[in-house]
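Omission of a single protein chain aside, the complex is shown with its protein chains in their original locations.
Let's look at chain A:
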Amino acid sequence: MEAAAEPGNLAGVRHIILVLSGKGGVGKSTISTELALALRHAGKKVGILDVDLCGPSIPRMLQVQGKAVHQCDSGWVPVFVDQEQSISLMSVGFLLEKPDEAVVWRGPKKNALIKQFVSDVAWGQLDYLVVDTPPGTSDEHMAVVDTLRPYSPLGALVVTTPQAVSVGDVRRELTFCKKVGLRVIGVVENMSGFVCPHCAECTNVFSRGGGEELARHAGVPFLGSVPLDPELTRSLEEGRDFIRGFPESPAFPALSCIAQKILNEAPVGLS
C-alpha cells in the first residue's frame, strides 16, 4: 500500500473520476471520451488516463493513434489531442511499437505499468482527470484504486447496458466499489434503444430498464440513458468531436447531463 504520497505529478489535478464497468463493451471508453469532450466544451482542462492495457481504445477515438510519448524531468509528457492543449491523454497504445502488437502481460507487470502511469506522467494543471478502465474487478482495478487512493478521487461513473447479462456483471462492480471505498457518482445506461433512421421506430436492441433498476437496487444515482446512435460510433471511429458535431443527436442530452452532473458536483472555479 502506498504511503500518503507526495503530490508529485498529480499535484495540479483538481478532480479524479474513474469510469468502470464489470462488463466489457458497454461503452466505458466512449463515455470517458465524450465526458472529456463535454468538459472541454465547458472550458475545462481535462486529462484522460487509459489503463486498459490489453485493449487501449482511446487514442483512436481522439485521432492521436501512433503519436510518440516524450520524456521530461517529471516523467512522461501526455499526448495533447488539440492545439489548445485542453485534453491530454496517456495510454499504453502510445508505447507499442506496432498497433497490432498484443500486450500479453500477467497481473504483476500490468500493475507496475499502471503505477507508473499514475505517478510518472507529468499531467500539469488539470481540472479533471478521467481514468478509463478495462472490464472486470482484477489487477488493473485494484492497482489503479490503490495508487489513486492518496489523491482522494471524486468517485466512479459505472456504465452498463440495459440487458440483464450486463447488469449481472455490473452489480459485482458496484460491490467492488463498496469494498474498496470508492464512491459511486452514478450509473450510466448506454446503448439504450435505437431509433430507426428510416421510420423512427424505437427498438430496444439490448433490452430495457436494467440501468435504472440497478441504480435503484444499489442505492446510487442514475445519471441517464444514452441511446445508440451510429453517428456517435462513427465519430469515435474517425476521432471526431461528437459533442461539437452532433448537438441534435438523441445521444447528446444524456451525455451533456452526465457532464453537467460532474461540473455541479465538483466545480472548478475560473481557471
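Rule of thumb we're sticking to: a contact is a pair of C-beta atoms (placed from the backbone, for glycine too) under 8 Å apart; a residue touches a chain by one contact, two chains touch by 3 or more; residues count from 1.
Note that contacts and distances are computed from a predicted model.
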item	value
Undepicted complex member, UniProt protein name, chosen from "Prolactin receptor", "Cytosolic Fe-S cluster assembly factor NUBP1", "RNA polymerase B" or "Large ribosomal subunit protein mL44"	"Cytosolic Fe-S cluster assembly factor NUBP1"
Sole residue of A:G24, A:G43, A:P247 or A:P267 that reaches the chain not shown, by the stated touch rule	A:G24
Touching the absent chain when the full complex is considered, from A:S32, A:Q163, A:S225 or A:S249	A:Q163
Given A:K44, A:K110 or A:K261, the one touching the chain that is not displayed	A:K110
Residues from chain A at the interface with the omitted partner, ascending	22-26, 29, 54-55, 57, 60-61, 99-113, 116, 134-139, 141-142, 161, 163-165, 168-169, 171-176, 179-180, 194, 196-199, 201, 203-207, 228, 230, 233-234, 236-238
